[in-house]
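With one protein chain withheld, the remaining protein chains of the complex are depicted in position.
We call the chains A, B, C, D, E, F and G, going by the order they appear; numbering starts again at 1 in every chain.
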Amino acid sequence: MAKVQGAIAVNTEVCKGCEVCIPVCAEDVIGMSDTVNRKGYHYAYMKNPEACTGCTNCGIVCPDRAISVYRVKVSA
Amino acid sequence: MAKVQGAIAVNTEVCKGCEVCIPVCAEDVIGMSDTVNRKGYHYAYMKNPEACTGCTNCGIVCPDRAISVYRVKVSA
Amino acid sequence: MTEEIIIAGFGGQGVLSMGKILAYSGIMENQEVSWMPSYGPEMRGGTANVTVILSDERISSPYLQLFDTAIILNQQSMDKFENSVKPGGLLIYDPNGISHHPTRNDIQIFQIEGTKIAAEMENKKIFNMVILGGFLKKKPIVKIENVIAGLKKSLSERYHHLIPLNEKAIHVGMENIHPYQNLVN
Amino acid sequence: MTEEIIIAGFGGQGVLSMGKILAYSGIMENQEVSWMPSYGPEMRGGTANVTVILSDERISSPYLQLFDTAIILNQQSMDKFENSVKPGGLLIYDPNGISHHPTRNDIQIFQIEGTKIAAEMENKKIFNMVILGGFLKKKPIVKIENVIAGLKKSLSERYHHLIPLNEKAIHVGMENIHPYQNLVN
Amino acid sequence: MSELKLMKGNEALAEAAIRAGADAYFGYPITPQSEVIEYLMTEQPEKRTGMVVLQAESEIAAINMVYGAASTGKKVLTSSSSPGISLKLEGISYIAGAELPAVIVNVVRGGPGLGTIQPSQADYFQSVKGGGHGDYKLYVLAPASVQEMSDFVEDAFIIAFKYRAPVLILSDGLIGQMMEKVSLKEQIPRLTNDEIIEKYGSWAVTGKKNRERNIITSLDLQSEKMEARVHRLMKKYEQMEKEDLRYEKILCDDAEYLIVAYGSSARISQKAIELARKKGIKAGLLRPITLFPYPKQALFELADQVKGILSVELNAGQMIEDVKLSVQHKVPVEHFGRTGGIIHTPEEVLEALEQKIIKNGNLRYHKTRESSIL
Amino acid sequence: MSELKLMKGNEALAEAAIRAGADAYFGYPITPQSEVIEYLMTEQPEKRTGMVVLQAESEIAAINMVYGAASTGKKVLTSSSSPGISLKLEGISYIAGAELPAVIVNVVRGGPGLGTIQPSQADYFQSVKGGGHGDYKLYVLAPASVQEMSDFVEDAFIIAFKYRAPVLILSDGLIGQMMEKVSLKEQIPRLTNDEIIEKYGSWAVTGKKNRERNIITSLDLQSEKMEARVHRLMKKYEQMEKEDLRYEKILCDDAEYLIVAYGSSARISQKAIELARKKGIKAGLLRPITLFPYPKQALFELADQVKGILSVELNAGQMIEDVKLSVQHKVPVEHFGRTGGIIHTPEEVLEALEQKIIKNGNLRYHKTRESSIL
Amino acid sequence: MEILDIIKPENQVFCKTKLMTDSALSYCPGCGHGTAHNLTMEVIDEMGIVEDTIGVAPVGCSVLAYDFMNIDMTQAAHGRAPAVATAIARTWPEKYVFTYQGDGDLAAIGTAETIHACNRGENIVIIFVNNGIYGMTGGQMAPTTLEGMISSTSPYGREIKSMGSPLKMTELVANLPGVYYVTRQSVHTHKHARKAKKAIQKAFENTRLKKGLSFIEIVSNCNSGWKMTPNESNIWMEENMFKYFPLGDIKVDGILKQ
Partner (left out) sequence: MEILDIIKPENQVFCKTKLMTDSALSYCPGCGHGTAHNLTMEVIDEMGIVEDTIGVAPVGCSVLAYDFMNIDMTQAAHGRAPAVATAIARTWPEKYVFTYQGDGDLAAIGTAETIHACNRGENIVIIFVNNGIYGMTGGQMAPTTLEGMISSTSPYGREIKSMGSPLKMTELVANLPGVYYVTRQSVHTHKHARKAKKAIQKAFENTRLKKGLSFIEIVSNCNSGWKMTPNESNIWMEENMFKYFPLGDIKVDGILKQ
């Protein structure tokens, strides 16, 4: 049976640290960095990558489209 | 038994000959003069006075309030 | 030659179109012409008037205080324009509905029963042509054929069948203009 | 004496109110003061800055290109204002979030860990008072008691209980400002 | 010879708009210019040339519709009268700022306020000093006949597109309402959408196709950019002064006294100088055809020749300021004009020339100083 | 001594309106003046004095609300910034035409169009040449400090009621946004309705009681009446020039070179002449406090004393026309000003004075001719 | 009985109210504006509130209302009467403030001012004379002009596709919570005129009770603009206007009628 595994790439200089991507992630993948980007914002990152399903919820709610989403099928 | 008799006084210089007073007179009292007033309008007059009941219909629809209405009770 | 004319009466009397036909006739004779109407709310049912100038020079102001000819078609216009006729000028009016006749004796005054004639000819619309005819009898500033040409121009195609009737009206008008002697003086 | 100061950072850092307190303190010492903020959409989340002038002469323009002192509280402001300090002038900044440190060697540069200190004192709101303290240590242009008086004026009654805390913050700030030697040169 | 017609100024302008190949007209009724939209609605240019005609819900909607169509490179115009033009001023300022081509017609009536529907020239200041906010100017054409009401429409569009700037045709109730002979120009075909994209693709918003996107805006949050925009505008205005100034000199060669007048006042003043000459007074008339640019140099030079100048306007004294700025105090400059919808007669104008200029020719400096009050 | 506060110009103006006993404020938000209505909404003058404060749906609604309250003899004001003022111009023309007292505040930003929210003086023409339609003028006060933002409110109301005419306070983003010390005046009590009926019953519409009806209108269908109205307005403006002209002379007694500037430009120019004097250049500053009426006579006389005049404005050259009309070509007059929201520095102004005036003092006439282009 | 014996002061049962001046109305013969004016002034007179009434005239044929209504009036810029009235009602809360507006004035250029005064629920009366045309300027199309109806700017009849549908402003504002009373009336017959008068009275009663905004549409003729005689125009109005603009109450005491 084939399951999917996903991942997101956050453009850390575009991210404004608004955190609206966090509640829409059912898998609780996203966290915020301790350090700030050049604009002074804490930016999103995958705090637990393996949980990501690549559902794109985070991407579609990100006002700044700082998130790209990737997905692959992996056979268990 | 007491019946009412009415009459109207038309201010012939104010009257604009619009004739909207005519259809509202159930008694067909009002007619239009052959001659014109200073403004060049044919003006309203009582063509059959005795029919007037003093109901004031004509007065209330006259845009220029050229009509005053009078009424008396007369015992038959 | 320069002829400065005011035509004044009710909105419904074809005052403006009469002026327009006159102006067109002028164009037919290669004259300079101007046509300046009164405009705005005073037209509201009440009076309408138009100043028409025909001239062989360039016309400066289309708007005038004094006129060579006043053609007057109701009492309000009589009150307003009798004194706007230049001394020696011409005043033509339709006595219908006129309670106060002109009193000046330094101008020529003519009457024409336009309303009556139009009624007799059973066509209210030609009233202004009758009057125009009367005017042209007294001041033949344009040739009749040019008036007809002007009519053609100003009337839209679908009314051209009425032109003969209008021409007739003009001639009737020419025959029915009479000097008015006011008995006051 | 005339002191021309720019304070620049994020909207949330209390930049404008810090300038206001400084200006009020000036008034307490009967100085002429002006306070000119950046305004409009560039404030949208991003940077805010204010130009404060204290002087004993009438102040002509409240809006300046060059400053005696720049107090810089984020990287964008550093990029924008490092070069606006007059030669020999003073630049004070909080290294927190600063990736590109100042490189000029014709001015005095001081660091103050305002963010860190405020965090330690467990009250983000007093951040700007810490910075102000640091500045006053280097340029004692107004007396502390007048700063407190200024605070009273600019704070609405219901915040007056916070004044001791703010006073403390100022003193902490005075003790924690250090010269910065940039190693580039 | 092209066809000769008897038309109102307003009708002639409307017909000329169709023949100039205009793409759209947007307007709102107001006396004394409603004939413009009435004529267009009756003519149905949509059928003749495909020109769009729409009665807007207000003058403000109309001018912003003009802004919209102009943003796409279309040939568009609107018309109104004084109070309606006041309402359009924000939009006009936007059109100038966004550097769009557009033609605006003002058939002036007497103000301020609701005022009167009768003819006036009291919107001179509003027209030439930039009634709206900010540093901008309008190229202003002042027709003095029905023929010019017709001719100036195409001229206006040429200037509007040459400079990508709003052009104002400043008429009045007299020129708009009167009928005169007018010879109409041939129909200029409207540009096809492809031609528009071809010609104006560098700036017009027609859909991003085979090029970078186009943006129409008057906003610059960076002050340097905004200042550059203002300088760009000022350059245009200087070029207009060099290349597109228009005026007419009448009987000026030997003139000892000069009248300056435009539009309907110029017609009346022409009669006045004819009367003057009959009386042996050597009077001439300078008629500015463009009010901006203004015939400064011509006036400056005539000032060396004449003894005094009368600015004749149907207002309380507005253009006189530009006359004075041009004459640079060489000779006395006075104003004469009736207001409130009253139209001065040639006789009144001549009398004013005699009373205010000829009689007082010697008190010159004292006079000019006082009269500089309005 | 009255209380000393640190306030923004906009806030000081709002507080002054309450203290001047204003009955109502109507406005619509726009940068850089939104603090006016924000301050009023926070202060709740309704509770302090009974003053009404309402956020209108637009600038047009706001100015017509002003017209309404002014029709009844109430002390009413509105404020906006450039694009919003353009939208108010029809209403302002109505207020002038109907002869109503009202105060309008323009905290100017850079135009044309949406332009910039940064400070500017590019609405000078619109303010003094009658941006709206028809023959009217505004009495224009130009504050140069937060203190004057406060003081001029009461002054404006006094003039507005003295002449029954609209008064404009022409500020800009610099004066509106900056904070300075300001000493506030004592509260003037609002008039009661009975006092209003008592004082203004001869014209205000307060309900027909024990008198003939009152009518507020700007319409006159009879041209003679309309002309009489225009003459009445012109008389007011002449009286303003005689009785209510205001200006300030700084270091003019021995000045060889003169700067003319108002509002924020005057502040900066004052610094410039101080710098000039340090360099040994005898420069002075004439600051018009009223832009209409304009200090014509003062300038005319100074022109006999100085070698040249620089008009310093945050625009592309507008007030320079009034300077020239006043100077009557006695000495060269040049313009200097930054635009687009950029504020010139005292150093820039001094340099302009040296380059444009001092250096070219001899080319005077030639120069003025050219520069009369804008 | 002899007429002259009847026409005596003591027998007079109807005459022009003293709250109308003696200047001749500038309106065309048979124009509904005249009747609407008179009914409004009769109500003010009968309620005895003239001393506390302030009227706002529009720009339209009725711009001269202030010449005919013998009360204090101010004349508003085209479409802005509701804003003007708002300010008067706000600064004189005890007064009776009303606007008298045409359909071009209220439903075209004045749309925003109308909607927002209604939405704020200003304590005023709006009398909205809808004659489906711009009368004053010479009969151009109004937002209320009926489909197919001819005007000087719809010379071939109003075409929905390019000009939109006739706008039912009255139904629109009835949806706004701030509006307390909305009704559509007519004044062309004695029956209609008497009902209209009652509606106007109710509206001013609402003002007295500080109920908020009362909106009275009066569907009226513009016989000049429609190019008919007055009586023809009234018949045409009944047959055409009333179909699209049905008479009757739309919202009473703040409750919408279904």
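Here, a contact is a pair of C-beta atoms (placed from the backbone, for glycine too) under 8 Å apart; a residue touches a chain by one contact, two chains touch by 3 or more.
For clarity, every value in this text was computed on a predicted model and none was experimentally measured.
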Sort through F:A14, F:A70, F:L89 or F:L114 and give me the one touching the missing partner chain.
F:L114
Just the residue numbers, please: which parts of chain G touch the chain that's not shown?
108-112, 115-116, 119-121, 143, 160-165, 167, 171-172, 175-178
Against the chain that's been left off, what residues of chain E make contact? List them.
23-24, 26, 52, 54, 56-58, 60-62, 64-69, 71-72, 74, 76, 90-91, 94, 98, 193, 205-209, 213-219
In the complete complex, the non-displayed chain touches which residues of chain F?
28-31, 34, 37-38, 41-42, 44, 54-55, 57-59, 83, 113-114
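Note that only the chains that are shown with their structure count from here on.
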Which chains contact both chain A and chain D?
none
Among the chain pairs here, which one is joined by the most contacts?
E-F
What whole-number Å value describes the gap between the mean CA coordinates of chain A and chain G?
62
How many angstrom lie between the centres of chain A and chain F, each centre taken as the mean Cα position?
55
In whole angstrom, what separates the CA-based centres of chain F and chain G?
40
Where chain A touches two or more other chains at once, the residues are none
Send over the residues of chain C in touch with two or more other chains.
40-41, 45
